[in-house]
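Yeah, one chain of the complex is gone here, protein chain that is, but the others are all in their spots.
For reference, chains read A, B and C in written order, and residue numbers begin at 1 within each chain.
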Amino acid sequence: MATSSTSALAAPRTGIWLIGARGSVATTVVAGWAAVAAGLQPAVGMVTHTPPFADCGLPDLPSLVFGGHDVAACPLPKRAEQLAAQGVLPHDLPHAVRAELAAADAEIRTGGPLVDDLRDDHELISAFAEDIASFRMRNNHARCVVVNVASTEPAPRAGDDRLPASSLYAAAALRAQAAYVNFTPSTGLHHPALHGPYEVPVAGRDGKTGQTLLRSVLGPMFAQRALTVRSWSGANLLGGGDGAALADPDAAAAKNAGKERVLADTLGTVPEGVVHIDDVPSMGDWKTAWDHIAFEGFLGTRMVLQTIWQGCDSALAAPLILDLARIVTRAHEAGLTGPLPELGFYFKDPDPGAPSSLSEQYTALLGLADRLRVAHT
Amino acid sequence: MATSSTSALAAPRTGIWLIGARGSVATTVVAGWAAVAAGLQPAVGMVTHTPPFADCGLPDLPSLVFGGHDVAACPLPKRAEQLAAQGVLPHDLPHAVRAELAAADAEIRTGGPLVDDLRDDHELISAFAEDIASFRMRNNHARCVVVNVASTEPAPRAGDDRLPASSLYAAAALRAQAAYVNFTPSTGLHHPALHGPYEVPVAGRDGKTGQTLLRSVLGPMFAQRALTVRSWSGANLLGGGDGAALADPDAAAAKNAGKERVLADTLGTVPEGVVHIDDVPSMGDWKTAWDHIAFEGFLGTRMVLQTIWQGCDSALAAPLILDLARIVTRAHEAGLTGPLPELGFYFKDPDPGAPSSLSEQYTALLGLADRLRVAHT
Amino acid sequence: MATSSTSALAAPRTGIWLIGARGSVATTVVAGWAAVAAGLQPAVGMVTHTPPFADCGLPDLPSLVFGGHDVAACPLPKRAEQLAAQGVLPHDLPHAVRAELAAADAEIRTGGPLVDDLRDDHELISAFAEDIASFRMRNNHARCVVVNVASTEPAPRAGDDRLPASSLYAAAALRAQAAYVNFTPSTGLHHPALHGPYEVPVAGRDGKTGQTLLRSVLGPMFAQRALTVRSWSGANLLGGGDGAALADPDAAAAKNAGKERVLADTLGTVPEGVVHIDDVPSMGDWKTAWDHIAFEGFLGTRMVLQTIWQGCDSALAAPLILDLARIVTRAHEAGLTGPLPELGFYFKDPDPGAPSSLSEQYTALLGLADRLRVAHT
Partner (left out) sequence: MATSSTSALAAPRTGIWLIGARGSVATTVVAGWAAVAAGLQPAVGMVTHTPPFADCGLPDLPSLVFGGHDVAACPLPKRAEQLAAQGVLPHDLPHAVRAELAAADAEIRTGGPLVDDLRDDHELISAFAEDIASFRMRNNHARCVVVNVASTEPAPRAGDDRLPASSLYAAAALRAQAAYVNFTPSTGLHHPALHGPYEVPVAGRDGKTGQTLLRSVLGPMFAQRALTVRSWSGANLLGGGDGAALADPDAAAAKNAGKERVLADTLGTVPEGVVHIDDVPSMGDWKTAWDHIAFEGFLGTRMVLQTIWQGCDSALAAPLILDLARIVTRAHEAGLTGPLPELGFYFKDPDPGAPSSLSEQYTALLGLADRLRVAHT
């Protein structure tokens, strides 16, 4: 049949299956991808668009196709308009990329478990895996990567032997032979039932977008200068879905563990001080993070560094997600499997253990680019 | 004679000759050295006291001996008391290290040119070089390093063919075969009359103690994450001698050039924004630096990072000066001459051109430690 | 004639003649007025819309009509679109109030002096006064108030006996028997040739929108608590027309004088420290002001307060301008003439000398409201 023979000849496509596909991060990913692919916006924030990643064989933007799971019903074009009203997306963008948003929305399936869901874990995994497989088939694409961008889920409780939702989706990805990226601090593959080895590349967890990004350069600075950090305290204000989710101390605990790990790794000790995450609904997707670092210099002199980071979470996350999807897809093609340690650059809690200093992580990332380039040429 | 034979057998000593020897930085260097050498204080802030510098053959602290030039008359023990009253030195330290301060003060000679000084440049250089040579002889030390820690001098005016004071001292150092470190933005060796090659190791210029230190880690962060910095503005408030000196726009120009170079090098472009330096006498030796960085992320989203650094300039500078004196002395012993590119870690305006990213500079510094270790063993 | 008899019966209208009528402040005034009058937006920021001003006989919003002078040609509807793109106006507002913007734009006349303008001061004043008178006639309004919202002009130079542009416009206002408000630090009526007494109410100068607003509440706080302020330093970053104008040290001097007066008046002394104003074009109409206040408490303990104000200058200024126009018009009607001391609440440099504490100024403003209410009823 004409169509199928055309399909067979078409360039291979890469599927990106987003868990939380109608959230603000996912909406920004799809709208931003469409804008950059169409040349409406520069690729600011996408590290894979910088010279070191040329000729690495990464899938190009037009070859990507999006779908995903969500339990929310508001369609992507509508979500994009809401984000534009908040200043997260350029005002005209939802209109300009309406077709692409609608196309992605048509590929979104209802996730779960829903309230009163009678399916057990196995049934859910099967259903999710089937959604993914069907998406791949429908879109004639060679590879697929599942990326978790859903709201942070509460830390699992001891004694609860059901898999958390993030792990159900992770299991479905493995079942469907899709690569897997966990951009949230949720459990995902970090569950005893899902230990590897894996036949696909996986990456995680908890995207490093703001305060922890800063900590991963400031921690090494103090260490390299042999200055003693006495306390490192922080406050985060954010609205949006994540603000509400992280106001739950259990959910925040997972996130804060990642933040503290960066300090422990780079400073060699854990300084005094805690991090708070506050839900401030009126801030929407905008986040303000204040850090107060009390340190001691020569002869015990007390000094202080404070930082204030005012950013838009979705805008910070989206280009990293496109980066990860492209790199992991290419790694999959190049035959790499399991956790990719060179992706620590992107995560608060890199999997497997990786250096916490951003500059070391960047060097490692460039090394991966080199490996992929060599494999490509 | 008994004394001379004893001297001949004594361990070699290292002379540190400070230009601006009665300033707050120099006073902190001497008092702090004495405190650390005596075990009264830990060596916080001294990178040469961290494990990578073990076994490199650096001169140990007890072997150092201090002297220098100054035009001020207030003796070091008195200056130390003033600094303790300001909280720059621990309150009891001036008393505890009074003997060492007095010993260093006895080795300070009047510098110049003084007001109405009738000596020409050559006479001044000869006089200074003789002071240095005599200090070396008196103290039986094998090597000497001259470190400029004087207040920043105005940028030289076009058409003025007299050497600025910092260059007179630098020439004297070369004449006396002492290594030379310029910790200030003053001209020093950067004068056509003093171009190399040099027979001794030299290092400079403008110690990187605060705002620029931060910029050397934040600039690379933005670049590595492919974020576009639109503007980078800064304000510095400081008192002390440097506050007054840098309130002079000519003097500030030299300092600011170093700060901007770091951004240009690490970001690849020069963002909008200027840096101000204000003299606030009541702040004494304490400095507050505010930086405002407006950057653009994915889809042109505008975000802001602000940093506030509250530090004590002398306490930040002193351990770096001890580091530099130790490393340069060891490099001298190992036969290295001319500018040491691996010391960019310490300077705003590294000589010769060096990478501006702190992490690359740190890697280079560790490489130098390795070279010195190999030469030593 | 039908038209004139209709006019004679119509409610009296109030003309607001803006100097700088196509600038961002003026555009925000007109667009915002239209939005609030139409019920599209609440009257946030308009003090005259709060209960103490009810029943004072202020002209209501629908009765206002706008015109003005400018040397720029870009029409108001276009300027409004530019401001919406910067986030200064809500995105849909320029479209929604297009008719009102166009109507105001049709009442804008070319100002001056233009480059190579051959008219002398008297000719210019006459021309401007005629423009204002003609606007009044055309619009059947009883009263008119001229408000200077043009970019700050350089401080006049000694020996230059030509009137600065702001004074030409002020003289024209007086000639046309319009009340006059100087919302900028420019000279306006502060010129020997324009000393009073005046037959109309006048108010000025230099609207208090951000950093100085803060200072007018923080200064009294330190004074009331008997805390000694040692230094008060500030940095302002802003783009837009005022950023460029105030990067000129002469223009900034006028603005800074107002800021310092607030401290001198409220603290009783002038602390150390200066204020910088930097032009950062990419910030557009957004302003960031950092203040660093070093103060001394009991037993000489050193403490610090820092404030960071991130505001939109036009959005802060516009409601105050509507307030002033309404109040001054009503005062005119009530027979008040000359400087109104109760308007110090609105100005950095109140005319005539008024208390600098915001709370005292607010009390005085409420007193004026009471007087106007009594006169009204």
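One rule holds in what follows: a contact is a pair of C-beta atoms (placed from the backbone, for glycine too) under 8 Å apart; a residue touches a chain by one contact, two chains touch by 3 or more.
From a predicted model like this one, the values you see are computed outputs, not experimental measurements.
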item	value
Contacting the left-out chain in the complete assembly, out of C:218, C:235, C:267 or C:327	C:218
Listed residues C:35, C:76 or C:331, member touching the removed chain	C:35
Contact with the hidden chain (one of C:15, C:67 or C:319)	C:319
Residue among A:98, A:191 or A:276 touching the omitted chain	A:276
Chain not shown, touching residues in chain C	28, 31-32, 35, 41, 43-47, 49-50, 87-90, 93, 213-214, 217-218, 220-221, 224-228, 296-301, 303-312, 315-316, 318-319, 345, 357-360, 362
Contact footprint on chain B, counting only the chain that is left out	85, 87, 91, 308
Residues of chain A in contact with the chain not shown	230-231, 233, 235, 237, 272-274, 276, 278, 280-283, 288, 290, 292, 294, 304, 306, 308, 310
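In this text, only the chains that are shown with their structure count from here on.
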item	value
Geometric centre distance via CA averages, chain C-chain B, whole Å	50
Geometric centre distance via CA averages, chain B-chain A, whole Å	43
Multi-chain contact residues (two or more partners), chain B	304, 306, 308, 310
